[in-house]
Every structure is written in C-alpha cells, then in structure tokens.
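Removed from the display is one protein chain of the complex; every other protein chain stays in position.
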Amino acid sequence: MVNINLYDRDTPTWCPGCGDYGVLTALKRAASNLGLDPTKTVLVTGIGCSSKINSYFYSYGIHTIHGRAAAVATGIKLSNPELEVIIAGGDGDAYAIGTEHLVHIARRNLDVAYIVMNNQIYGLTKGQVSPTSDEGFITITTPYGSYEKPVNGPLLALASGATFVARGFSGDPLQLSNIIEEAIKHKGFALVDVLSPCVTWNKINTYDWYKENSYQLKDHDPTDKKKAFEILLDEKFALGIIYKKEEKTFEEKVFRKFVHSPLKPIDVDLSIEKIYDEFR
Amino acid sequence: MVNINLYDRDTPTWCPGCGDYGVLTALKRAASNLGLDPTKTVLVTGIGCSSKINSYFYSYGIHTIHGRAAAVATGIKLSNPELEVIIAGGDGDAYAIGTEHLVHIARRNLDVAYIVMNNQIYGLTKGQVSPTSDEGFITITTPYGSYEKPVNGPLLALASGATFVARGFSGDPLQLSNIIEEAIKHKGFALVDVLSPCVTWNKINTYDWYKENSYQLKDHDPTDKKKAFEILLDEKFALGIIYKKEEKTFEEKVFRKFVHSPLKPIDVDLSIEKIYDEFR
Amino acid sequence: MKINDLAVRIGGQAGDGSLATGEILSRYFRRIGFYVATDKDFPSRIRGGHTSYAIRGAQKKIYSIGDRIDALLSFDEDSISLHIDEIEPGGVVIYDNSRKDIEINREDIKKIKIPLANIARKELGIELIKNTMALGVISHLFHFDEVIMKETIKDTYKNKSEKIIEENLRAFDIGVEKSKGLPLMENYSLQILRGEDDTLLLMGNEAIGLGALAAGCRFIAAYPITPASDVLEFLSKHLPERGGVAIQAESEIAAINMAVGAAYAGLRAMAVTSGPGFDLKTEGIGLASMIEQPVVILDAQRAGPSTGLPTKTEQSDINHAIYGGHGDKARIVIAPGNVEEAFYFSFQAFNLSEKFQVPVIILSDELISWNKQVVKKFDLKSLKIERGKLELNPSDKGKEFPRYSLEDDGISYRTIPGIEKGIHLETGDEHDIYGHITENPVNRVKMMEKRMKKIELMKKELFPSIVEGEGEVAIISMGSTMGPIIEAMERLPKNIKFIRVRTLFPFLDDVKENLKDVKIAFVVEQNYLGQLEDLVKLNTGFRNTVGIRKYDGRSFRPGIIERKIREVMGW
Partner (left out) sequence: MKINDLAVRIGGQAGDGSLATGEILSRYFRRIGFYVATDKDFPSRIRGGHTSYAIRGAQKKIYSIGDRIDALLSFDEDSISLHIDEIEPGGVVIYDNSRKDIEINREDIKKIKIPLANIARKELGIELIKNTMALGVISHLFHFDEVIMKETIKDTYKNKSEKIIEENLRAFDIGVEKSKGLPLMENYSLQILRGEDDTLLLMGNEAIGLGALAAGCRFIAAYPITPASDVLEFLSKHLPERGGVAIQAESEIAAINMAVGAAYAGLRAMAVTSGPGFDLKTEGIGLASMIEQPVVILDAQRAGPSTGLPTKTEQSDINHAIYGGHGDKARIVIAPGNVEEAFYFSFQAFNLSEKFQVPVIILSDELISWNKQVVKKFDLKSLKIERGKLELNPSDKGKEFPRYSLEDDGISYRTIPGIEKGIHLETGDEHDIYGHITENPVNRVKMMEKRMKKIELMKKELFPSIVEGEGEVAIISMGSTMGPIIEAMERLPKNIKFIRVRTLFPFLDDVKENLKDVKIAFVVEQNYLGQLEDLVKLNTGFRNTVGIRKYDGRSFRPGIIERKIREVMGW
C-alpha cells in the first residue's frame, strides 16, 4: 500500500458534484492498495470530460483522440507488457465512436482494465444524447426523445469475450475502488462500467435515480457465464463483479518467444541477412 | 411469387465451389417467394468477394466501401422506408472494420436484413485471418496461428439489440432461403450469419467441416432470449432462427409525423419563415 | 463623441451567465436597428474557467468586434487582468466586487465597482440574476431605451415561466436604480434607428441550418463536435416537423456514410463536423466523389491539429478540404465570409451538389459559426431549387439504366431507388456506364475524364471573389477575417484592393485577373502554414505575397492587420 497522495496531480476542473470525482477517488484508492508504481503505470484516455482523468491522476498518461483509447492502449501494452495499462473514458468514447475497439480488445483478452464513466450523456460537448441514454431521453439532439435502445456496455463486452465484467457506481467509491482493484489485478481484459452522474446535463439519471435503479449483486458466482448474461439482461443495474474467468491473455499468447524491451538501446539488426535466402 | 430469373444479373466471378453461390441462390429464391420488386429493393454491400453479390442480383444496388454498408443502408432506409433494404457482405466487412455500425444498427432496430457471408477468412485480399477465424488458425498474417478468440457475430448482434438473429449454411441453400425470407419479412433488424466456405483460402472450415460442426435447431422457441444467448454460447454452430421478437422499428419511431418522399419534386421551403421568431 | 457604435465585453467564470447577458444585449442592438458582431471566448470545460463574450452593435455594417471595447462588465478577476487594457480610453469598467475587491489600474477610463451578486442575492434571492441587473447598469450608463430593453428581456425569456420573466425585469430595474448617481457615459450616443423590422440576429451555424432547410435538405447525420453541433441541434428540432430525419450517428464515419446513403436514396442530405471528425469523413467523401452522389458537408474549423483547442477558431483545414483523400476526385469547397453568406452558400451547396453530382464542402470557421450578426430577412423568392439531371421518370433504357452515361458535360442522368426503369449499380470501384465494375483501361480513362471534366464546368457557377477597393496593394483572405480586414482598410492611409476568396476548389480564374495590376498582396489567414497563401500562389502564379497569420486560436483584430501592413509598406 502506497500513500494515496502519490497519485495527486492537477486539481480537477469537473463541475462540482460530477460523478467522475468518485471514480478518481476510487482509482486512486485502488492504485494505492495495489501499490501501483506511477512510473510503470499508463493511464490511457480518449476525449470527454471523463477522459481528462489522467490530468488528475499521477502516472504516465496519454489523452488520445475520441474513441481510440483502446487501440492506443493495445499498442502500448503489446510493446511493453510489464506496464500496468489502464484505459478510462466516457460512454460516448467507449460505446459509440469507440465500439469497434472495445469489441476487439475484449476478444483479444488483452491484460488491461477499461473504466467507462457512464453518465448516459455527452458531457464535454454539452448534453447530446449518448449511446447509453435511455429510449425517450430528451436532449438537445433528441428534442422529441431518443429513438434508440441503449447500448449495454458490459453485455457487449461479455458477448465480445471479455474475461472480467463489472459495474460500479461513483456514488459508492468504496465498492468502486474494490472493483477497480480487482479489475486491475485480473489477468485479462476487464471492463468496469461505472454509473457516474453528469450533474450538469443529465437531470434524469441522477445519484438518486441510480440508487433506485440499481442493486447489489449478492451470492453471485462470477464464473457462471450464463448467469452473467442473465444479470446483464436485467432492467435494473446490477452492481459488483458480474463475470470473471482466467484465460490466457493476448500478451501471453503473442510473446511465446521473448520480449523486446523498448527500454534498451538498439542496433542495426544484422540478422536480416538470414532472410536473404528467400530472395535468391 | 416471381420468376426467379428476374433477379439474374452478371455471371458471378467467384471461384468455382465458393460458398457465396449458395447464398446468391438462396437470396434469389427468397426474393422470388416474397415477390420482391427489384425497383423497390436495394442491395447494399461493402467490399470483399461476398460484397460483389449485388453485381449478380438484379435490383438497385450499391457496393459501398469496406465496412460501411450498414451505415449507408441506414441513410437509405431512413430516407425512403418503403424500400426493401438488404445488406450483405463478408465477415471482415461486418465484424472487423464494420463492427461499430453493426452494433448500432442493431440497437436502432432498423428494419433491414443483414446477410453476413462468413467464411472465416479474408477472401478478396487473399487469405488473411478474419475476426471469425478460430484461435490457432494459420494464415499468411498469422503464420504462428491466430491469438484471438473469434467474434461471435450473432451473439454480438443479439447483445446489441437485434430483434432477429439466425444462422444459415450455404451448403443448404433451401433452409438458407427460408431463413433469408423470414429475415426480410421480419419487421426490425435481422442478422443472418451464413457459414459460407471459401474454397480457395480456407482449407480448414470446409463444407464438410461445417457439416460436422453445426447442428439444426429443433423445438426451439425463438422468442426465448435467454435460451438464444445459451445457444449462441455453444461450441457448435446452431442453424436456424435463433431469436425473433417484434419491437417497434427505428423508422416507426422516427417518422411520427409524415414521410417526405424523395421521389417527388421539391420547392424552396418557405416555412422557414416560421422559425424567424427565434432570431429576433 | 462616439456615435452609434458600442462594444461591450462581459466576462466571468463559466456559469456566471456571461453568454446569456450578451445574448440579450445583442438582441437589443438588433431591435434598435444596429448591426451586430460578437465573439465568444470560453474554455473546453463545462464549469469554471474564464469565459467572455464580446458584443458590438453599430449603425454601419460590421463583422468584427473591432480592436477595443467601450465597456467591460466583469464578474471575475480574470476579466480584469485579461481585458482591462482592451478598453478604449474614455470607456468604462464595471466590476462586480461581491466576491473580492481589487485594484484597477487605469486612469483614463471610468471605474465602477458594484456588488451585483450581493445585491441580487439580497433583493431577489437569486445570485445568477446579477447578469440582468448588470444590463440595467449598462442601460443607464449608456442611455439605452429602457422600454425596448425590457421588451427584449421579455422576448428572450418568452419560453420561460412568468416568474422568471418578472424576476428578470425586476433585476433590470434594480440595476438601473442602483446606478442612478453613477457618472454617465456622455461621450457616447446611441440612437434608435429601428425602421422596418426586417432583420434577424443569428449566428453562422443557425444560418447554415436555415439555408439547408430552405433548400429542402431532409436528412442530417452528424456526430457531436464543437463548433458544428449547433447545426445538428438546430435541425434535430426543425427537421422532424418537416418530415425529415436528423440522426446522431455513432461516429463521423457513420454520419458521412449515412448521408451518402440518403443522397443515393434521393434526399438532400448533409453531414456537419469539425476538424477531427472531418478527418474521419475522408473516405466517405471519396466514395461520394466516385459514385457521384450529391452530399453537403460542413467543416466548422477550429484550432488544430488533433484535438487542439476545441473552442477556439482557426482556418487550418483549407488543405484537407481541398486535397484530403486518396486519388483524384472532383468536389466543391466554398467558404462563406459572414452569416448572410452562410445562409445562401448553404442553400446553394445543395443545388451545386445535385447539379454537378459531387460532394460540396462548406468551410466555415468557429468565428463565423458562432458570430451573431444582423442580416436582412433572407430573400427566399430569389432562390430556386435546382436538382440537375435527376430523372424521376426515365424512359425505358433496357434492363439497366445508364447511370454513368458519358454526356458532353460529364454529368449523367441520375435515378434513385424506387424509380421504375432506373435500376443500376453504384460502386466505388471503377465502373462502366451502368455502374458495373470493370478494370478495362479504356473505360477507366473515359470515366476519369468524365468525372474530372466537371471541375472546369463547375467553375462557371461558383462564387467569384468579392473585390473591394482598387490599388497596387492587395489583401487576400477567406472566411471570417473579412470583418477586421475591412476596418483595417478604413484606417490605412492608401488605397487597397481587398480580394475575398469564396470558392477554394476549384480555384477560380478571377483571383488571377484581380491580381493583374497588384504589386504586393497581403494574405490574411488564421493558420501557421499559410494554406490560403499557397493556394493563391499555386493558382495565380502571383508570388509577391506577405502572410499575416494568426494561430493562437483567437480571432483577428483590425489593428494587427493595420500594423503589419504599415510596417511592411512603410506607411
């Protein structure tokens, strides 16, 4: 366990009351419990209010482009599997423009944790509908209510092959930090969908609303995949670890030979002469 | 029922024995049974061997860009809901580069049928690994075997909100044509994943292999969603209609007022003057 | 004495309501018959951070907030430190000292400190209403017409509750009252010019939205992005009641491809975005070029590259708009310079795209997109919908309709799904006249020439440059910079010829003509690399150019341009 202040960075500029504060606290606590070394940790984010989290969490951090955090993180983790790579961002980032990368990082079972701060709205761009907004939800781009069923992020991840799927609530940072801790510890791809209210633009899905519309998972065996699917089909949001299974990670499969360390100097690779034979 | 020859177009240039012939036959039969009017039908495809199918099927057709058929089809269907819009393409097209559109067209429940000709390989680009290739599968881009779990297309669609999910086999064009017929008739988004062997590049997932690794769904209630998930988690491929449920379609929800017909001439819209009040 | 020209800046922390106050003020200006220009400056975050809004009203046509402001209304300290030097000598600063009292070091302006927030809290119980109260102060100081101002307040809040309207009117009155006794701004005179009330106050994005509606656009697909989202938002409200569809897509890639699909199905369709999203649309725009689909794309430029400064203005997507995408392709790129043009260009974009069956890119910039200007009600009678060679009732041409028939002008007849005898294929692969894929080299050459021929043809119908003034010294610009340029020209001692380029691709020959007797040309643009300057050089051969560039994300002021020209010319 490491002093939690180690992870302090800039003061957040989120709106007072924003759910993302809870996520930041939980992440710091998880990091502290795990004793994460900021030097060996990379927090990879997309674009959005939530994606600014690496400005507020001290470690290596890369704030990429909208929707692409998972792809960038894949490059990082494969280049140096010794790094602890954590991805974070918003619901738009992960489940709209980033959909393809989420599906494929899950099936690869890359050993990273992905924290989606789901406020069911586009925060940074000022309140447009999000892929997780409920049907009928009124926003500036859906003045007559949304016509679309919401994306169920954890279900999508599970169907794609994620080996760890959980849901937390930023109103309960203690449970959330436990979940995040487990997600980071999990060897394989871990999706943590966090109900994280946007107090400015989303006046429906508030802290209270989430409290009413969620429940704690009890006596659930997270290795039961069928049950996990059932839980995720619930109308209400189950909180806790929904699915968890150890499977070989992508890195373990890829690096059957040896790992090339990016931290060492390199020379011209003379071994290519061995390939010359193909060209004769 | 319409004479099936109505739908003849160019002679296919697929390799002799390619599974896609079976799909074409099945599609023509389904069209004929349904009496589809080529004038009111649009076959939208991406890029790949399979996506050439609209060169061989007589109707309006648009062969778009790789992975984007579903997005283009969304624009078409929303512009003129009276059209019968059918999407077709390969596994790479639908489940790799097109992933995001598949997920979102499914959750919108747009009333179109999407036929994925799944040969578990990239045909047109000469035999690279596909998102549906099995783990360990050896191709020119995975000489040491694929490290990734395959995408389960129907599962992904179901998890995303598709209201019709089925699997067919191009080795059984009769059943396949029935499935396609049902998919077209279904009001809402219908995904049909077709096991359609690539005889040139995929020497593993052959007709025989598929016969051995698939089974017919019997006594299955396709309205049972939980069961549908279970079936899709099977190792073997279930053939038939796996899930089916009537829900309001996207078009029905969007067009609450009236539909603007693209087939009529238009004039300058003087009604904008009514909006002027906002600007005073 | 300054007559009929007043620039006010309102600054505070995000959430202080500076934008709302500015909104009322700009509406007031329109109502008294003034022209208006505005400039927003706020950070890419939702609460907190300094935000300011500059509003200028004037009797003459203006497109820029000018160099200096006459009044600074400041709700935070940052407003003072950032903007105190911007105040014209003889101007005024009004500082809300409820939070904190500070020293203001200028002797040549009036300094008014008043605890607006405290008063608002005490008298009305709502701190935020300090804004409307501030309007009362300003109204009093500058002799505004209180009746008109109160009408404006009422109308602005007309969709709110009676109570809110009452409170705001009260707040206004209190503001007026509390400033009784303060020194008046006698050196300013603002007349009430209002004659016929035939004007509108709107920003570029709204004008683009209105233009699209007028043109019969019935499909918009977009993914939210600053500063283009307004157009999606505007059309999300107004399209459905016209039987149209506004869809927030899962990404910009989805959006452009949906729009192409809608265009293919026969609707007039558009996709709106800004830099990062514009990048993502590259492939889809290329598809539209290849299958010759009319589709309209708005790129509301912001400061790049990458995410850059999302809420700041720039003109650095010129190159991408013209050259973006692999292969040789035909397209149109037009750049409106003000809100009025934003409307007409948006309208015409649809005509042009259907006549030439190409994607049309409207290149605005954050400043135009957000700048509120006063325009004459649009002359809808003068407008005509032209759908080009759209064939709704084709004669029987056989089993397949020759969608890509080789016509003299390169433009083929177009049918859309649902039309009898119109069946054909469309594909981004090279194709024959029926749209069927072929790799035949002779066909390839014909089809390339067919598509490219349109580039010459369309030149005749595109927007020529607007030229003002005469002389051997020229200024060249595009887009929103016209405002500060015009004012700089007024101040410069010698003749200047101002060439405002409005069509970027294909580049028209008139620019070269206009440069015939010019010795030196200043190219004013908001980017680093001089993208417009290069375009002019390439297309005119004129090389004696001097770049006046700005790339800090903030808009030009007349003075910057004036000074640079004086310096180079030794004037």
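Order as written gives the chain letters A, B and C; numbering starts at 1 within each chain.
In this section, a contact is a pair of C-beta atoms (placed from the backbone, for glycine too) under 8 Å apart; a residue touches a chain by one contact, two chains touch by 3 or more.
From a predicted model like this one, the values you see are computed outputs, not experimental measurements.
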Candidates B:Ala26, B:Cys49 or B:Leu158 - the one touching the absent chain: B:Cys49
Selected residue (touches chain absent from view) among A:Arg29, A:Lys52, A:Lys149 or A:His186: A:Lys52
Candidates B:Thr141, B:Gln216 or B:Ser271 - the one touching the absent chain: B:Thr141
Where the missing chain touches chain B, by residue: 13-16, 47, 49, 65-67, 96-97, 99, 122-126, 128-129, 131, 140-144, 200-201
Interface with the unshown chain - residue positions in chain C: 43-44, 253, 274-276, 278-280, 282-283, 286-287, 289-291, 299, 301, 303-312, 314, 316-317, 319-320, 322-329, 427-430, 439, 441-442, 444-445, 448-449, 452, 527-529, 531, 534, 537-538, 541, 543, 551-554
Touch list for chain A against the chain that is not drawn: 10, 38-42, 44, 47, 52, 54-55, 58-65, 68, 71-80, 82-83, 100-101, 103-104, 254-260, 262-273, 275-276, 278-280
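Heads up, the rule we're going with is that only the chains that are shown with their structure count from here on.
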Furthest chain, CA centroid comparison against chain B: C
Chain centre separation (chain A, chain B; CA means) in Å: 30
Centre-of-Cα separation between chain C and chain B, whole angstrom: 41
Approximate Å spacing (C-alpha centroids) for the pair chain A, chain C: 37
Multi-chain contact sites of chain B, meaning residues that touch two or more partners: 100, 103-104, 254, 256
Where chain C touches two or more other chains at once, by residue number: 240, 250-251
